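Complex shown without one protein chain; remaining protein chains in place.
Up next, subunit A:
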Amino acid sequence: MQQTGVFVKYLKKMSNFEQFHFDFYQSNYTIDDQEEGYNSYGSNENLCGSRKSQMGEQPPASGFAPSEMLLSSQSYTGQILQPMYSPDTLSHLSYPDGFDEEPPLLEELGINFEHIWQKTLTVLNPMKPADGSIMNETDLTGPMVFCLALGATLLLAGKVHFGYVYGLSAIGCLAMHALLNLMSVPGVSHGCVASVLGYCLLPMVILSSSAVVFSLQGILGTLLALLIIGWCSLSASKIFTSALAMEGQQLLIAYPCALLYGLFALLTVF
């Protein structure tokens, strides 16, 4: 009976593990000193790879081994029984059962405000060199927020163009994904491209919010639109070239990004 009780607890813990698809990637650029243990592990990973499941907010050394084993369990999704796990390692983990002690919702959803803020700052400052590991996690929360913000500011200016925004972003992502796969030696995933393009949409939100205040159809509007397009494409190409190690081809990536953001600007101005 005791064994079945342990077994049931074991199963519950396993079902908790299946949910951790979007846990945090402890990247190098935050000032948290808890992450020293993860540095070497992070450098071994592929750029913009498939979803990784890692532990967030863990004590460094003891949590290291289970996270490695957890990664290997990702290839066995569908099988709940993992004989390689022993109950000893499970007790180290700080995700016990119980409703009160469940991890907070944002953590489970993988929304890390700190990371989102870091990436936003990187986009807003196109002159600062970007970290190559910045786009290793496929975070679509920030981009969704920016798309909605763009639609909302367009709505404030009297244009109901939500569908256009989504359609343009989707087609733009597909096209950029194809182009980047052709031009870079390591490939990229759709999520990575969508994430970068979505984050660099932020200056376009600034443009459309200024369209609420004054009309953009004069010379000032054209100049402002050109400036914002340049800003967006510079940020996007900077992040892409640093993430894909394509030195010297930044202009070649910036130009298609500029065309895409130019379409967004056309939507905003007219």
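As a working rule, a contact is a pair of C-beta atoms (placed from the backbone, for glycine too) under 8 Å apart; a residue touches a chain by one contact, two chains touch by 3 or more; residues count from 1.
Heads up, the rule we're going with is that contacts and distances are computed from a predicted model.
Entry comment: the absent subunit's protein name, as recorded by UniProt, is "Protein YIPF3", drawn from "Alkyl transferase", "Protein YIPF3", "BHLH domain-containing protein" or "CTLH domain-containing protein". Although one chain is not drawn, the whole complex shows that of A:Gly110, A:Pro126, A:Gly142 or A:Pro256 it is A:Pro256 that touches it. Screening A:Leu140, A:Ala157 or A:Leu179 against the full complex identifies A:Leu179 as the residue touching the chain left out. Residue positions on subunit A in contact with the hidden chain: 178-179, 181-183, 218-219, 248-249, 251-252, 255-256, 259, 262-263, 266, 270, in rising order.
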